[in-house]
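Moving on to chain A:
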Amino acid sequence: MIVFDKVEKWYGSFHALKDVCETVAAGEVVVVCGPSGSGKSTLIRTVNRLEPIQGGRIAIDGRDIHGPSIDVNELRSHIGFVFQQFNLFPHLSVARNVMLAPMRVHRMPEKAAREAALALLDKVGLAHKADEFPPRLSGGQQQRVAIARALAMKPPVMLFDEPTSALDPELVGEVLTVMKQLAAEGMTMVCVTHEMGFAREVADRVIFMDAGAVLERAKPEDFFLRPQHPRATKFVSDIRHA
Partner candidate 1 sequence: MQDILDILRDYGLLLAVGQFPDGPIGGLALTLILAVTGLTVSFPLSVLIGVGRTSHHPAIAWTCTAFVTLVRALPLLMLIFWAYFVVPLIIGRTVSALTTVICALVVYETAYLAEVVRAAILALPKGQTEASRSLGLSASQTLRDVILPQALFNAIPSILNQFISLVKNTSVAYIISVSELTYSAYQINAQLMTKPLQVYLILAAIYFIICFSLSRLVRLVEKRIDASRKAPVAAGSAA
Partner candidate 2 sequence: MHLDFGAVLTPQYAHWILWGAATSAALFLSSWVLAFASAAVLVAIGSAPFRGARWAVAGFVAYHRNIPMLVQIFVWYFAVPQLLPEPLTRWVNSHNSEFIFAMIALFLNAAAYMSEDMRSGLRALPPAQMEAGRALGLSYLQTMRDVLLPQAVRAALPALVNQSLSLFKATSLAMAVGVAEMTYTSRQVENETYRTFETFAIASLFYVTLSFAIMALGAWADRRNLRAAGH
């Protein structure tokens, strides 16, 4: 479904992604991990063109998404993206956060948009917060709203950029529960995360990156028990003892 083909990315003279070749199949859940600065966030940000690439190709269902004929707004509306810092719109109510894109991009009437939003908020367990404003919610609740907001565009694929890293430890679980539920429903997911438990429970595959390159790809249990690459070994031991 998503194919990375020799992807190269530079920030000035810094080589952020080096010859990345990877395939994510429909319905697959892939966890991307690696030390900070390894390029994992950059990698998923290239998928919805939050970052341009300088070489190679990224295709979704065969379409070259960095190609010139791509309508970037249309492309992004088919890719759900969840940020580390939630990035909810603080001036809009929770329901309005979820309704904004369907109303603006799909021209959905307000009433239908609200019904759909309430259904999604119910799914993430926050229907009762629909008319609250984001700053009054806990971090975990905000991230669940952000997931509902991304789901409102009915994307076939969801990208998660360290969705639990900004959360207090006791709030991580509620977000992972929602993500597991999504995985169980067959959503195609690419998640940048260090949550080993999540990876072992739902991921089909783990990709390990360091210094902009993919160094290892493995089934979760193999990766966490028997990492092959020396840097992967060090990384796994580091997060074990963190």
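Just so we're on the same page, contacts are C-beta pairs under 8 Å (C-beta built on N, C-alpha and C of every residue); 3 or more make two chains touch, one makes a residue touch a chain; residues count from 1.
Candidate selection criterion: all candidates are chains of the complex that A comes from, given by their letters.
If you're wondering where the values come from, they're calculated on a predicted model, not measured in any experiment.
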Candidate number, among 1 or 2, whose chain touches chain A in this complex: 1
Partner candidate 1, residues of chain A touching it in the complex: 48, 50, 73-79, 81, 83, 85, 87-92, 96, 99-101, 103-105, 133, 135-136, 146, 149-150, 153
